[in-house]
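What follows is a structure written as structure tokens; I'll ask about it next.
The complex is shown incomplete by one protein chain, all other protein chains being positioned as in the whole.
Note that the chains take the letters A, B and C in the order they are written out, and that residue 1 is the start of every chain.
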Amino acid sequence: MSTVAVRELTMSEALNEAIREEMAIDPTVLVIGEDIARHGGLFGVTAGLLDEFGAERVIDSPISEAAITGFGTGGALIGCRPIVELQISDFISLAMDQLVNHAAKWRYMSGGQVSVPLVVRGPISNGIGMAAQHSQTLEAWFVHAPGLVVIMPSTAYDAKGLLKSAIRDDNPVVFLEKRLLYSRKSPVPADEFVVPIGVADVKREGSDVTVVAAGASTHLALQAARQLAREGIELEVVDPRTLKPLDIDTIAESVAKTGRLIVVNEGARAGGFASEVVARTLDHVPISELKATPLRVTAKDTPIPYSASLEREVLPSLDDLLDAVATVMAS
Amino acid sequence: MSTVAVRELTMSEALNEAIREEMAIDPTVLVIGEDIARHGGLFGVTAGLLDEFGAERVIDSPISEAAITGFGTGGALIGCRPIVELQISDFISLAMDQLVNHAAKWRYMSGGQVSVPLVVRGPISNGIGMAAQHSQTLEAWFVHAPGLVVIMPSTAYDAKGLLKSAIRDDNPVVFLEKRLLYSRKSPVPADEFVVPIGVADVKREGSDVTVVAAGASTHLALQAARQLAREGIELEVVDPRTLKPLDIDTIAESVAKTGRLIVVNEGARAGGFASEVVARTLDHVPISELKATPLRVTAKDTPIPYSASLEREVLPSLDDLLDAVATVMAS
Amino acid sequence: MTAVETRTPAALDQAYLTMQRIRAFETKAMELFAEKYIRGSVHPYTGQEAIAVGVCDALQEGDYITSTHRGHGHCIAKGLELRPMMAEITGRATGYCKGRGGSMHITAMRHGMLGADAIVAGSLAMAVGAAYGLRLQGKDAVVVAFFGDGAAQQGIFHEAANLASVLRAPVVFVCENNQWAISTPISCAIAIEDIAERATGYGFPGEVVDGNDVLAVQAVAERAVQRARSGEGPTLIEAKTYRITPHSAATPNDARDPEELARWREQDPIGRLGRHLVETGVATEARLEELGQQAQAEVEDAAAWALESPHPVASEAEEDIYAPADWLTPGRLS
Partner (left out) sequence: MTAVETRTPAALDQAYLTMQRIRAFETKAMELFAEKYIRGSVHPYTGQEAIAVGVCDALQEGDYITSTHRGHGHCIAKGLELRPMMAEITGRATGYCKGRGGSMHITAMRHGMLGADAIVAGSLAMAVGAAYGLRLQGKDAVVVAFFGDGAAQQGIFHEAANLASVLRAPVVFVCENNQWAISTPISCAIAIEDIAERATGYGFPGEVVDGNDVLAVQAVAERAVQRARSGEGPTLIEAKTYRITPHSAATPNDARDPEELARWREQDPIGRLGRHLVETGVATEARLEELGQQAQAEVEDAAAWALESPHPVASEAEEDIYAPADWLTPGRLS
């Protein structure tokens, strides 16, 4: 009995709705983070929650990333569903032990006695001159941490549906939001909905090249696809949405169809998520079924510089992707 | 004028010699860590240094992994060459911010004004029932951190030569030692020598399959090679020794020769170093030159369990490697 | 020794028995390690029994604890059963954690044991979150976080203590100052006398107690637990003690001054409670002897049971990583 009512929401509005709805349904959901209560979060994701749900469930924390992550894990162990906001996702580096050695492992180490329904979320803040310590894209670290779920949405719809699922999920979820997408509007149904974790979304169908791209990279891929369509080259854009567990079936199916794979990712090149997608795909699609060598379009293997000209040079660009497509189409 | 004098040393003796020699040459070299002075390190790597060089340069630290890593970075900035021991390499998770956001980035962020001659070293402690928080193989995280050098030696010779180079190197180096290799003896020249950083070593030549494997995995690969040689299958075992920067030329050259690539790595499967080697190799060797789809032989994507039967099941085994070889030889 | 009147003979009997259980359990565990039935390591709680027992006696049904690498004593004091504990540390399928956790990771939710943690100080913030979450759920439960003197130098100690204070979380921080961290004396780790002093930097009370006096520990713990339960916030208890065994089974060499060790052996908390019970006529030597033997017997039974238990099936190694999910229904499944 879902209606067709659909609004245009920014991603931050969509995320805000997701948290608000889940807090309204489930009194064990709480939010903690720096400047998330009074200020409503630096990017508005938690705006209004303090007034609606009170200071007991919407907590402005001291600047203690490790402790608030551990706090969330402890709360999750005894039946709450904490959402921990890290103001910039780079700061997860201060909580890696709490996240990886504790939240991610507690269920396994306990032999399945406990579950850890924790969400740790924060923005990926590159592209706006925040420099090296505020501009990292670190999902590869979390993908390499068994026990974690890793999500990176590209649209307001996916962001809302996936955050609701993440809050309801009984596992620790790292939820990465691209800061430059917060203000981007897209249609979101007014009715209650969730987006399943672990299911990729083919954002555009195409027969020539499979482009796997999540978050901001999805839009780069779609932009390239629109442009190349005029030249008669059809990209299939697969947005994994969840990076761990990865929906390899959808990716492999697409690559088996197109015979060509390009992975776009804003993380540093060495050891990045793009490498994982390439290697993982080869477990499912033998090279005999490939028409071209898989390519990665990633950030350069450098810290992110401050100046605009340098940052532009380091991050993956439309031209980089177009060149990659030309290469795989040529072979 | 090097002599032929060669002793058999364990890896921990070799590491100890490397530090001792460098401390004797260079008064700015200091060592800090938990139980590294009085006790000489839990695994003897720093044994005797306190007596020889004194408490000012050989420091038993409080249990503060983040601070001692930052301490090392600060010392490096003003001209010292600190060696920070993390008692078990898993504890680097407590220092990720200091290591990645500080040590790794300071030179770049300063526009090349400073260098950070820091060594952060510690054991990979799996295989002996230390369980999930003491048994991780995390090099993939560090490989994904531009600015870091990452080293993982497989022999006493490489360990000594590479640690000396790491101490002399003007960049932050993460030096990962396999605990089960500490007591393994191999020949080490009595004369002064170094092993260059960033240069792989072909530990065994072979024509059929290139097996890239570092640290403990090198020995698994060599074991498989010896066994398969009897069946007429020749593995070429390439030990990268340095994981970042990776000597891709040597790897690519070998793969171009054999047409087959298997990467062995003890890290968790998803987002592991093996994925990087596969993707990186494809940048240099097109699939048209490959006889088989590249394979990864890794740990399962799980936390490391305590019990022997479970831990054995999770870590990569000789059988896993033999199966992989059979697969690539069959295609 | 602190006045005894507050406690019934039965309770004292029980405290003595529990301390003997811990002592016997650790002695057996070290044997089993030597015999290679236990992998990794064992960190005996020997000499510190009065702290776990005194503190846990101050807790009630529904309260929780977190523990450390040296956690067997906390488990036993919190009421865990010896058989599944032995099975866990010998890596059996019948262990509390199905053999996945081992000696440093015993978790037993049904006994209010949130888990032992092999990361020094790693569970302090978790304890604060659990305490806060329990209160949010309307329970008047308290969480006790045990940790060592060495752990007090970890950043998370500072963050967790401060966070607990501003949130008035019902948590009690119990620092077992045995004056050594492996081979490192406390004098190399801090430049102050009492770790308890640090509580003033967070705005809650810090108390120093003789950690080898079970009755003194219990008295201090009761005040702290009461304070936490009534919503007044955390307390930091520093219990001065000493481990009378080496750091661990895997680190047998002990560089500590034998005389220091000898002095502390005289302060053995079990001996002290025993002498006190006899002097005050609460128990006879014979009764103490009997309790010691009972503890021995229980531990032997647990070990035998454990060693007869099956090892985990290798094919199950990939189970229990993720909890089942059903995002269509809010609230937890498991």
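In this section, a residue touches a chain if its C-beta (ideal position, glycine included) is under 8 Å from a C-beta of that chain, and two chains touch if they have at least 3 such contacts.
Given the structure is predicted, the values throughout are model-derived calculations rather than measurements.
Although it is left out of the displayed model, the omitted chain contacts the following shown chains in the full complex: A, B, C. When the full complex is taken into account, the listed residue touching the unshown chain is B:E22, out of B:E22, B:E139, B:E253 or B:E276. Note on the undisplayed chain: of the listed residues A:T28, A:S64 or A:N171, the one touching it is A:S64.
The chain not shown here is touched by just one of B:L9, B:I36 or B:I197, and that residue is B:I197. For the chain missing from the display, the contacting residue among C:E26, C:E88, C:E159 or C:E238 is C:E159, taking the whole complex into account. What chain B contributes to its contact with the hidden chain is residues 22, 25-26, 28, 30, 56-57, 59, 61-62, 64, 66-82, 97-98, 101-102, 106-117, 146-147, 149, 164-165, 168-171, 194, 196-197, 245.
Looking at chain C, the residues touching the absent chain are 153-159, 162-163, 165-166, 188-192, 197-198, 200-204, 233.
In the full complex, chain A touches the hidden chain at residues 34-35, 38-39, 42, 60, 62-67, 91, 94, 128-134, 300-303, 305-310, 312-314.
Note that in this section only the chains that are shown with their structure count from here on.
Measuring from the averaged C-alpha position of chain B to that of chain C gives a distance of 36 Å. As a whole-number value, the distance joining the C-alpha centres of chain A and chain C reads 39 Å.
Centre-to-centre spacing of chain A and chain B amounts to 30 Å, using the average Cα coordinate of each chain.
Residue positions of chain A touching 2 or more other chains, listed in rising order: 97, 101, 108-109, 146-147.
Among all residues of chain C, those that touch two or more other chains are 97, 99-101, 105, 117, 119, 122, 155, 321.
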